[in-house]
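The complex is shown incomplete by one protein chain, all other protein chains being positioned as in the whole.
Order as written gives the chain letters A, B and C; numbering starts at 1 within each chain.
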Amino acid sequence: MNYQSILNDIHDHVVSVEDKGTVASYIPELAHVNINNFGLHLRTKDEQEYGVGHYNTPFSIQSISKVLALALAASKEGSSILNRLGVEPSGHPFNQLALLEIENGIPRNPFINSGAIVVADVLVSLFDNPKEHFLNYVRDLAGDDNINYNMDIARSEKETGFRNYAAANLLKSFGNLNNPVDDVLECYFMQCALEMTCTQITRSFHMFANKGKCLLEKVRLTEQQVKRINAIMLTCGFYDEAGEFAFEVGLPGKSGVGGGIVALLPDNYVITTWAPGLNKKGNSKLGMLALEQFTTKTQLSIF
Amino acid sequence: MNYQSILNDIHDHVVSVEDKGTVASYIPELAHVNINNFGLHLRTKDEQEYGVGHYNTPFSIQSISKVLALALAASKEGSSILNRLGVEPSGHPFNQLALLEIENGIPRNPFINSGAIVVADVLVSLFDNPKEHFLNYVRDLAGDDNINYNMDIARSEKETGFRNYAAANLLKSFGNLNNPVDDVLECYFMQCALEMTCTQITRSFHMFANKGKCLLEKVRLTEQQVKRINAIMLTCGFYDEAGEFAFEVGLPGKSGVGGGIVALLPDNYVITTWAPGLNKKGNSKLGMLALEQFTTKTQLSIF
Amino acid sequence: MNYQSILNDIHDHVVSVEDKGTVASYIPELAHVNINNFGLHLRTKDEQEYGVGHYNTPFSIQSISKVLALALAASKEGSSILNRLGVEPSGHPFNQLALLEIENGIPRNPFINSGAIVVADVLVSLFDNPKEHFLNYVRDLAGDDNINYNMDIARSEKETGFRNYAAANLLKSFGNLNNPVDDVLECYFMQCALEMTCTQITRSFHMFANKGKCLLEKVRLTEQQVKRINAIMLTCGFYDEAGEFAFEVGLPGKSGVGGGIVALLPDNYVITTWAPGLNKKGNSKLGMLALEQFTTKTQLSIF
Partner (left out) sequence: MNYQSILNDIHDHVVSVEDKGTVASYIPELAHVNINNFGLHLRTKDEQEYGVGHYNTPFSIQSISKVLALALAASKEGSSILNRLGVEPSGHPFNQLALLEIENGIPRNPFINSGAIVVADVLVSLFDNPKEHFLNYVRDLAGDDNINYNMDIARSEKETGFRNYAAANLLKSFGNLNNPVDDVLECYFMQCALEMTCTQITRSFHMFANKGKCLLEKVRLTEQQVKRINAIMLTCGFYDEAGEFAFEVGLPGKSGVGGGIVALLPDNYVITTWAPGLNKKGNSKLGMLALEQFTTKTQLSIF
C-alpha cells in the first residue's frame, strides 16, 4: 500500500474542509493556536514512518497524556489500580461530578478527568518527583529527550481548573485520594501540559501496537496490560463520542482538547493526527475525519 | 394556655424514648456530645419565655446559622441575591453536586450547602471582616455578647470539608463565587461553628415571628424579607424532610446536624429544641418529635 | 376590609398586563380557550363571597382535581396511603420518570402525575364505579350538582397521554399499582377533565380552610387530614414553583394547566383564580400575579 500517497490525499481533502470546528478557548495558550494547522503521522509494522503537514510541530497533548500516565501507573502497580477505578464508558455528556457522586467516588474509567486524577494520585504515591519521573518515562517511550512541559499552559490550567479541584475534593471526600489535593493536581496539570509533535506521539504509542515493547525497549508493558489499555481506549477514549469513533473509525485511540488524536491497529500501525479545531464533543473535527478516511481507504480497522 | 406544663410533658415523654437516633460523627467535636441532652425553649408573643431540660447549654448550631447568614446578606443586598440562588426545595437526598452541575452553578436554595456558600461569598464581599461582622450580628439579634465561635469545630470542619471544597470549586467554575474559595469557606466553616443555647437561638429568631423587629431592635429586616425567609424555611429548612416537617409539624423552621431545631409561628412564638441524636435524614430525631407534639397539643401551626 | 374593592383593583391591574403567558396546547380542547378570560372568586370566614370577571365560567380544573382525589382517598384509607407515596417536593423540572425509577416506584408526592395515578389506583380499588363516586364527592363538597366531566377533554387526554401510560407502567413494574393500567388511567383522565367555575372550586375547598368541615357538611375530613393536605399543597402544589409560590404568595394552594389556581388561608379564606395563559413552569401567569397582589394588599398569608 502506498501510505504516503494515502496520507497526502487525506491531507489535501481535509485542509480544504471549510468548517474546521472551534479551537479550545478556556486558556489563552490553547486559544491562540492557528486553526489551519494540520499534521498527520503514521508508523507501520515494518517500522516505516510517513508524515504530511505539521507533523513535526509540537502541540499540547492534553488528555492524550492520560494513556501514558495510566501505562506508567499500571506498569508499577499492576491491576490493583482497578480497585480505585472502573473500565466502563461514562456515557454521559453532562454530570461528570454527578456520576462520581452516585458511584461513591469510584471514577468510571481512567480517561475521564476524575479517573485521571486518581492515576495521578498513584504516581504521586509511587515517585519522589512524579513530574520529572513522568517526563522521563514519556521521553523513553518516544526515544526523544526534546519533549517538555509547557509551564505557561500548566499554570493556566491550574488557575482555571476549578472543576478539577471540585473533582479532586470529591474524590478526597470519598477516601479515593491518598495525597493532598494540591499535590495531585499539580502533577495532573503538568501531565496535561506536555507538548509533543505527531511524530513523538506516534513513537510513544509504539508499545500499544507491539505487544508492550516500546520503540527503544527502555521500558515495557506486558501483553495483557497492552490488550487492556487498548480496550479502554476503544470504549472510553473519546469522551462521549467513543461509540461514534468506534463506529466511524474502528480503532482504539485517544483524543485531547489540544486537537491531537492518536489511534492504532494492534500488530499493525500507530497513527497521530493534529488539527486544533474541535467538534461539539471536544474531539478534533478534522482529525476524526482524517482517521475515518484512513481506515476506509486502507480497510485496516479492528472490525 | 399553660405553656410550661406543655413543655414539661413533652420533655418527660421525649426523654423516655429509647431510640434517640445517632449523634453526628464526622468530626470528633460533634461525636463526643452526650446523646441524652435534651433542651426546649419557647418565647411567646406576650414576651414570656419557658424552658425545660438543657435549654441553657451551648451547642453547635451548624446549619441553623444559614438562616441568620441569609438574613444578614438579604438585609444588605436585598433581593439581588436571588440572581445567584433559587428558592425551590432541592428534593433530593443524593446528588447535591449533580444538581448544582445540571443547573449551571445556581444552587437550588440558600439552605443547601452550595447555596449557603454563595451567601457566605456575599458576606465576604460586603464586609472587611465578615467573621467578626457575622458574630456581632448574631449577638445583636440575640441581645447576648456571650455567643462565640468554637474554633476547634471550625478547624475540624475545614480539615474534613472536602465535599464543601468540591461544591465551592464547582460554583467557582460556573462563575458563581466572587471571592477565593479558601476565603469563602473559612467564613462558612466559622459560621457553622457558632455555639448557642436554645434560649439564645430562640431570641435571635425573634424577628422572624415579629415582622422583622429583633429583640432589642438593633438591626431589622423588612416585613417582606421576613415573609420570604419564612417561606424558604418552610419549603427548604429540613434537608430532604422539609415536606415531612411541614406535614407533621407545620411550622417554618431550620435544623442543624448539631441536633438543634428552631421553628416559629408568625405573630405568635419561636421555639427551639436540642437533642443531638439525628434520624437518617440528618434532622434531630427527638427534636422533630417534640415539635410535632407541641403543635398537636397547642393546635398552633400555620396550617 | 373591602374585599370587593380589592378584587376589582386586582382584576383591573391584571387584565391590563400584556404578556399573559401561553395557553396549554397539547390537546385541542385546552388550546382553544380564550386567553383573555380572567376570573377571581373569594369566600371569607364570615361566609361572604366576592367575585370579579369570569368567575362563573366553567373551565378544565386539571391538576386541581388531585387535591380532591387525595382528600377522598385519605378520608377512606387514612394515612396508610402514605406507604405508597411520599410527601416531599419533587424539586425537579425534568426527569419525573427518572425520579420514580431511582426511588423504586414510590412517587415523591400525591401531586406529581405518578403520585396522582397511585391515588387514582386507590379510588379504583375502593369503589365499584370510581368515576361516578368521585364526581358525586366533588358535587357534595361544592354543594352543586351541575358539576360534570368534559368527555372530549377526557378522550383527548387519553389519546395523547403516553407519558402517563409510561408512568403507570413503571409504577406497575415496581408493584405500586394494584389495578390494570387502563382502568386506573381512565379514572385519572376523567378526574383531570372535570369542569368547574371559580365559585365551585372555592366552595369545594371550603373544608381545607375550615378544619375539615365542608360547606354543606355532607362529607368531611379530620382536622389532622386537613392540616396535612394543606402542608402538601404548600410544599408540592405548584410543580417546580412551589418554593416560588410560597415565597411570593405564602399560601397553600394548587394549580392546573387549565389556568386555575386555588389557594387558602386556614381559618380565614379560600380564593380561586382563573387565567388560561401559563408561565414556563406551567402555572397560570396572571393567576400567580393576582394571588401575590391579594396577599400583599391584605397582608393575609401564613408567613
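Convention: a residue touches a chain if its C-beta (ideal position, glycine included) is under 8 Å from a C-beta of that chain, and two chains touch if they have at least 3 such contacts.
None of the values given here were measured: they were computed from a predicted structure.
J.: The chain left out touches which of the shown chains?
T.: Hidden chain contacts in the full assembly come out as A, C.
J.: For the chain left out of this view, which of A:V17, A:I35, A:V87 or A:V219 touches it?
T.: Answering carefully, the residue with contact to the hidden chain is A:V87.
J.: Decide which residue listed in C:I6, C:L70, C:A167 or C:L264 touches the omitted chain of the complex.
T.: C:A167
J.: Out of C:D12, C:E101, C:E217 or C:D267, which is the one that touches the chain we can't see?
T.: Of the candidates C:D12, C:E101, C:E217 or C:D267, C:E101 is in touch with the missing chain.
J.: For chain A, which residues touch the unseen chain?
T.: Touch set of chain A with respect to the missing chain: 86-92, 108-109, 226-228, 230-232, 234-236, 240-244, 246-247, 250, 252, 266, 301-303.
J.: So that we can see where the missing chain sits, which residues of chain C does it touch?
T.: 94-98, 101-102, 162-163, 165-167, 169-170, 172-173, 181
Note that only the chains that are shown with their structure count from here on.
J.: Drawing the touching chains as a network, do you get a line, a ring, a star, a complete graph or other?
T.: Shape of the chain contacts: a line, open at both ends.
J.: Could you tell me the distance, in whole angstrom, between the mean C-alpha positions of chain A and chain C?
T.: Centre separation, chain A to chain C: 55 Å.
J.: What whole-Å value do you get for the distance between chain B and chain C if each is reduced to the mean of its CA atoms?
T.: For chain B versus chain C, the centre distance works out to 32 Å.
J.: Please report how many Å separate the Cα centroid of chain A from that of chain B, as a whole number.
T.: Going by mean C-alpha positions, chain A sits 47 Å from chain B.
J.: Would you give the residues of chain A that are in contact with at least 2 other chains, written as numbers and ranges?
T.: As it turns out, chain A has no residue touching two or more other chains.
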